[in-house]
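One chain of protein is taken out of this complex; the other chains stay put.
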């Protein structure tokens, strides 16, 4: 029942779209860091495939899709090649990238939650792993370029939309109401929440009574 | 024979206590770094569950307990919530935290070694994985906040007590003498050694003939 939420071809196309936009974001960061062509390819691969790889190791789906599905491996390399040659143009459309990234976030948190549940995890654990799938690649990317993951530092409400989307999927599953429409609803909700968070600069709260004057780091 | 070292309820309570104190330490670091509420939760989860997650992936126990046991997931979130609201009070009892952390170290290295042996690893590998279980979460935590893991840098004798405790368990197993009493002895030995190392500022030696004047980093 959980399988075939979408016709397989559409599911696969959506997966590739998510991988492509995440890879593009990783490759652009590599260019900004002045990495060479191989560093660009590595960062594209890690950003696009890191979250799903972690999910597959946790649920015991070996070999992980990142190594079992050739198109998952080639797509980030295509994104890296495009960025390699066209990076000024790609940076100019940075806003478009952010929109695609928000779409990837919605897709990955929903498919990650569903796949985790299919492999026998509980609902809470499935949602948690769905969020991890969506944000994990970006965390590894930031660690590799020696920065505190923006997820932790930026107060940018990046994880919250994914948390909402993954929780919606878990609730739909528990109500036996997960189907193509409700899945799409969770993806769109995540996507729109993330766009709103960017548009209106929503910020997550610091610790209670935490004043910036006591901050260790300015 | 190796199972049921303690009645399951007590084993579970000890696990949760270890998870709780490690999560508290992670959450406090997140507050010091001025992370938002989600960063605090993530760092609490990673610190408390990272070591056990790595152990379970290595021994093939999927899904790892971190994702299979709901209480293991909720406990760090409770610790994060407490730190979120009460962090000045929690920091004031920092010494108490260190004592709890030492207890967590003892518990995790012992249960990690035992679980690894139950899954078929050799005695040396089991002890090594037990130490990794105990210190792994802290290493991931430090990497995420972009610091050299204190395990590597601080010369604080953090790993040595865990090494002693894990080795005791391995020796007891090889002598067919692992039971509730000897397990408790290994936990207490680790705990006391760690407290003594903190109390008397024991320092691990640098490389032979290494003078600070040749240090790359001051």
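Brief remarks on what is shown
A and B are the chain letters, set down in written order, and residue numbers restart from 1 in every chain.
Just so it is clear, a residue touches a chain if its C-beta (ideal position, glycine included) is under 8 Å from a C-beta of that chain, and two chains touch if they have at least 3 such contacts.
Only a predicted model underlies this, so the values are computations on that prediction, with no experimental measurement involved.
Only one of the listed residues, A:42, A:103 or A:151, touches the absent chain: A:42. From the set B:97, B:151 or B:171, the residue in touch with the chain omitted from the display is B:151, counting the whole complex. Listed residues A:14, A:30, A:79 or A:128: the one in touch with the omitted chain is A:30. Remark: the residues of subunit B touching the chain excluded from display are 57-60, 116, 119-122, 124-125, 128-129, 139, 143, 146-149, 151-153, 155, 159-160, 203-210, 212, 215-217. Contact residues of subunit A toward the unshown chain are 30-40, 42-43, 53, 57, 60, 62-64, 67-68, 70, 73, 83-85, 87-88, 143-146.
Criterion: only the chains that are shown with their structure count from here on.
Remark: subunit A and subunit B have CA centroids separated by 29 Å (rounded to whole angstrom).
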